[in-house]
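Here is the structure we will look at.
Complex shown without one protein chain; remaining protein chains in place.
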């Protein structure tokens, strides 16, 4: 089967999700970092939408990669840019379907790990990406990949600080997930929404899952 | 007439005079300077005597110039060295008599003024040298030249500070003569002692004239 | 009291403009994004050499741009990593037929930003490798995952790499050579006064009277140890011995760098050099090349570092190879 996914629609859905999740992501980065992650992601994706509008002929993920690599601040901006870059290259090489996405996520995660040197369990976006890659590599569909990413992000709430920047966080952030992992999981949520609109994925708020519904 | 003067004897007499006057010269430089002039002059002339002993064949004032230019500290040391240098050159050129001395003092004072840029009345050794030069240039004998130098040195006691280093002295040193002028006047006192042993010049203490006899 | 004379707005941009105006024959300024490139390049060079990092360490790196050393330098803000876009675009501008080599001091921010640029370059098909400089003995602790900091040895590595690049080495050979240069280099630094904290003015940290920081870094991090100030001779002896002891494969011929941390005068650095040479002489180590001066400072810190690079065969040719840059002393290459 050759499900092809509209790249531009994925990015616009992701941008919408980032706007919805902005306050929650900001709160998460206030707990564990400097509070700018919500801004970085939302403004970055707004910039991507502007780029898509301005240069309709270009490959959407190449546009998105350029914006995130060149203009978005914070540690997360250029790392997400790398993911976009590799996804764009893979989709161009292997087509807009599951194969392309599996290759893109695999390559993107590899690049992020080469650069950022984080391992799974370090409480970073790697904890959302690694389960998604494993799912896609194992033949799973987009909705299952999204569920894996979301679960991985959610699990960072229980990770005790061990080393690197995570070690500064201490007890204070325990119980709340890593903002970067959560934000990247929303990409997979958006992908699944576009590719498998009938799948049961819940809302953006469900996806973020924080603050926990009372 | 060609009175020749024993150069070495002049220098040894000067050394003896400097030892005798050491404490008074020290006291004078304590009043108007940093108190090292007595040491500088005495040690310098001790060094000259050692040089004369070690190198009996050499021209005495050349030996003395070398010691004062190379080894004696303070502003006065090298300036007196210049005087020695020019006296030595003039005695070699014009003979060991009055003519040679007149030329040597003239040239020596000129060098000291080129280098130190002091004028008569600035309260420096120039105030002893200028009257001595004038006397010798006017045909006077060694005893009269010595009297002129001693009078010039004594007169610095009444010079009010005007400029240069003299201006730091202020009221405090008024009434006491300039140590450098006094010390250089002793050279002319020594010269006259050797050249005109019968002249009435008084003792070293009389020559220094300070502290004023009570 | 802020002792720094810097414009309130964009000080690094102003400084880089002033730098380019001071060396118009040697470097070319690129303003957006900010970097400088060399005007001239050895025709035998197949790999572009690029370095960069936080500002406040001048003349590093821009002062070593020019024929025989770096092809480009990329400055971040004071003590902050440059943006990956600067590194990426500068790398594209100077990549050679066999790609581009990044010389990176070992700091997390620099590793990430240079790493991202490298990924972008690879995506463009431009071969890229990295040489990590990590010479600082004060951070030589098996416990920490971050490893030793990169400090003074950077200038030595940049010079040797420049000579090797001009000799026509390819990217992989060059990356291996650079790794060997870095591995053969160790440094230790002391400070008697912290640098001015760029934002607020005032000293970045306080020292008690009669004490010095032993093992200080170049970003004003305090050292692990504050020690009672030893005699001049004792201090220099201890530092030199520590560096020599750490070079496990120390050959008997070395390169030496006596480096000022900012406010330390040449009078002091030359006196330190005299003493270091005395110690090296006693240990039978001979010095084939030396730099004495302010090459890798920590803004205006009072202090100095000693770096030794243990030489291997033919490295010396690369050290003495011609280099014409704003800051590398031509006397090291002119004999």
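Each chain gets a letter, A, B and C, in the order it is written, and its residues are counted from 1.
Operating definition for what follows: a residue touches a chain if its C-beta (ideal position, glycine included) is under 8 Å from a C-beta of that chain, and two chains touch if they have at least 3 such contacts.
Keep in mind that this is a model prediction, so the values were computed, not measured.
When the full complex is examined, the chain removed from view is found to touch B, C. Which of C:56, C:99, C:162 or C:178 touches the hidden chain is settled by the complete complex: it is C:56. Contact with the omitted chain, checked across C:263, C:285 or C:311, is made by C:263. Interface with the hidden chain, as seen from subunit C, comprises residues 1-8, 11-12, 14-19, 21-23, 25-26, 55-56, 58-59, 63, 66, 78, 192-193, 207, 209-210, 231-233, 235, 262-275, 277, 290-292, 294, 297, 299-300, 302-304, 324-326, 329-331, 334-335.
The chain not shown here touches subunit B at positions 69-71, 75, 78-79, 81-82, 85-86, 89, 111, 114-117, 163-164.
Just so it is clear, only the chains that are shown with their structure count from here on.
If you sketch which chains touch which, the pattern fits none of the simple shapes: not an open path, not a single ring, not a star, and not all-to-all. When every chain is represented by the mean of its C-alpha atoms, the one lying closest to the mean of all protein C-alpha atoms is C. The mean-CA centres of subunit B and subunit C are about 61 angstrom from one another, to the nearest whole unit.
Note: centroid distance subunit A to subunit C, computed from Cα atoms, is 37 Å.
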